[in-house]
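Just one protein chain is left out here, and the rest sit where they should.
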Amino acid sequence: MLDRVVPTISSLLNARAAGHSLPAGLYIRDDVFEADLDVFFRKHWICIGLECDVSEAGDATVIDIGASSLILLRDDDGVVRVFHNVCRHRGSRILDGGPTIVSKLVCPYHQWTYELTGELAYAPHMGANFDKECRSLKAVNFRSISGLIYVCLSDNPPDDIDELERVMNERLAPYDIRNTKIAYEKDVVEEGNWKLTLENNRECYHCSANHPELCVSFVDLDFGYDPDSLSPEDKAQADEHLALYAERTRRWEEEGHPSAAVEQLIDCVTNFRTQRLIISGAGESQTYDATAASSKLLGTMTRKDLGDTHLWGHNSWKHFMGDHAVVSIVIPLSAGRTLVRTKWLVHKDAVEGVDYDLQKLTDVWIATTDQDSDLVSRSHAGVMDPAYIPGPYSPFSETYLEKFATWYVDRMHAHGY
Amino acid sequence: MLDRVVPTISSLLNARAAGHSLPAGLYIRDDVFEADLDVFFRKHWICIGLECDVSEAGDATVIDIGASSLILLRDDDGVVRVFHNVCRHRGSRILDGGPTIVSKLVCPYHQWTYELTGELAYAPHMGANFDKECRSLKAVNFRSISGLIYVCLSDNPPDDIDELERVMNERLAPYDIRNTKIAYEKDVVEEGNWKLTLENNRECYHCSANHPELCVSFVDLDFGYDPDSLSPEDKAQADEHLALYAERTRRWEEEGHPSAAVEQLIDCVTNFRTQRLIISGAGESQTYDATAASSKLLGTMTRKDLGDTHLWGHNSWKHFMGDHAVVSIVIPLSAGRTLVRTKWLVHKDAVEGVDYDLQKLTDVWIATTDQDSDLVSRSHAGVMDPAYIPGPYSPFSETYLEKFATWYVDRMHAHGY
Partner (left out) sequence: MLDRVVPTISSLLNARAAGHSLPAGLYIRDDVFEADLDVFFRKHWICIGLECDVSEAGDATVIDIGASSLILLRDDDGVVRVFHNVCRHRGSRILDGGPTIVSKLVCPYHQWTYELTGELAYAPHMGANFDKECRSLKAVNFRSISGLIYVCLSDNPPDDIDELERVMNERLAPYDIRNTKIAYEKDVVEEGNWKLTLENNRECYHCSANHPELCVSFVDLDFGYDPDSLSPEDKAQADEHLALYAERTRRWEEEGHPSAAVEQLIDCVTNFRTQRLIISGAGESQTYDATAASSKLLGTMTRKDLGDTHLWGHNSWKHFMGDHAVVSIVIPLSAGRTLVRTKWLVHKDAVEGVDYDLQKLTDVWIATTDQDSDLVSRSHAGVMDPAYIPGPYSPFSETYLEKFATWYVDRMHAHGY
């Protein structure tokens, strides 16, 4: 008879074989996408931006996550707040996209007017019995972790973000991300599922052949390799690098710079990994020649040779270096389209053309994100093909994909799928 | 457990709270849109155009309503007719979009040829036994009410359109809409649900802040206001306006010009409202300075000071003034896209540049429709947001929205939803 029964999401999850990429349906089906949005982008913590997106009192910006639109603002007292961009009258969008400066939030439709604290201050024609108290803008659960804004769109935010907060507050303190400015920002829409975007970010198996610019400063071997796959010369180089890395990490730790990897990748709700990575060559920064792009270092940093504190979440990756930081945020648009928003941060007082050269600051990661976008679209097209069957992850260089896939399936199960 | 059961349309309708905007699903879901199309655009009367769209024998024009395509034509005897634009052979479209002149209707595919009465005159290669009689073009139920073409695409058109016909034939007689011409026509696609388009049209709460051009001639207070929301000066102005309005209406009625509001908005199948509205300022017409745009008045009109006879339906709004009329027709394209087609009518013998200035004739409503389009898209985006919850209608200035929502829910129930 016919094989036209569409498998349930649960059966797709159960069909996932250990050590292998996910069944196609999990990447391409619209119902899975809706479930993903609900589970991973509403019921988990996601990174949406930075305090420095709204540096001054009255700064506001709009961030769209699927159909949700959020207002991130700094109120008159300098307090950062996040609201839903939905008027409590008939639901109109209050602010348009992009950054702006506000003294009140005035809905353009009927002039309902909210304080920057979210309270409804004014609503004409609603009559004497109208209760303004219960019509404040809906606030969004959020945490600023060293200036990184994480939100949870559900009413029951997972509490194991405490661990992320504890670890990163210590590690990020010297970078003082709250006192950075966004030197550049770029949106790239990848023609692929958000999980393919994540998988692509969690291995550097593809780096050497695809990211020549990044590989000047980034060591692809740090995310795993099969020694038998290397030529004798490459093997000798790898051994040398590992020895150097161990020594460098030991020294950093002795000097009081937390460097060892901290992972919360499986058996957890909130997914993250951080580690101080070595920077190759000149050793300072992820630029075309691995030297710093900004002469004004971040925060209280006095050295350029403290490597790259990387941080992964399930919707972001970040690199904190002595002179600048790069923050990429992943926002799913549909089963087959994903927005990757990248921001380049420098010290808030750094002056373009004086302290830093914008092109030097940005060109490596602009090239890298474009190359990744191509790989993700190629990957998604293949996964759409009826001939696709889940293939094996490398047990050396794709171990973080295995962890991500495991976590993904577990989290879906935890939400009843 | 999981909240993944999609609510039925019925449960969405039942969830609607009195005095509040509709639950989101009724604005945004595709299945609701299909139901809306079926109920409100196939089984109710809708306005699709005007007799003056086809002024002369042999004139024809094509009007698309969703997947339906209609031919509006005037046959050789001057009789207006409406047919489905579907060949009875293999279904090909017979006419392309837009106005044309025809002597027969010839399907370009295989030359099946129909008389302008719809009869199949010629169908080659069909053999001796082929029965042409039963292959006439399918005619569409329609009524011309003072030259306004209403159709019902179902076989059982509601009969309470009689009341609309009776009321409007009396009121529109002096405007002689059959003997107008279309001076200008403009299509605007609003990025929002058709019900948001309608709601936007049924209140003027948003007018003062959004429609500066229209507010020269249009009195937003006429659709309701909360006196306590007004400043003392505005309150005094409003009182003065109301007194003037009452006096003007009384005089108009005495002079034999029906002016009082007639509403058939709830507890009915066919939804309409008409009233002679006062025009502000110069008092003549909805132009930038409220003076007439055309020196040749409509029909048998001899005065410019008879205000604005407005007419609402569930897919149109219209304004009939001494010198011209503006007719807007609403055609849903998808759950989130709605076509608003606006036609500006002048006396059929009025000459552009001599009797009327086209820019003066059109600029107020061109600006207004563009402003409304922006408001509707902003409204739809907000309703799409998971943070949207139905909000309260103003008991003063949004009473017609409450009636529309009530009628909408009732009509859906009447059709089994």
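The letters A and B name the chains in turn, as written, and every chain counts its residues from 1.
Assume contacts are C-beta pairs under 8 Å (C-beta built on N, C-alpha and C of every residue); 3 or more make two chains touch, one makes a residue touch a chain.
This is a predicted model, so every value here is computed, not measured.
Give the residue, chosen from A:136, A:210, A:280 or A:406, that touches the chain omitted from the document.
Touching the chain that is not displayed is residue A:210.
Looking at B:21, B:61, B:85 or B:328, which makes contact with the chain not pictured?
Here the residue in touch with the unshown chain is B:85.
Suppose we count only contacts with the excluded chain; which residues of chain B make the list?
So the residues of chain B touching the missing chain come out as 35, 42, 67-69, 84-93, 108-111, 124-128, 130, 135, 138, 153, 415-417.
Residue-wise, where is chain A in contact with the chain that is not depicted?
1-2, 4, 21, 24, 199, 205-206, 209-210, 224-226, 228-229, 375, 378-379, 381-398
Basically, only the chains that are shown with their structure count from here on.
Quick one: report the Å distance separating chain A from chain B, using the average Cα coordinate of each chain.
Here the centre of chain B sits 48 Å away from the centre of chain A.
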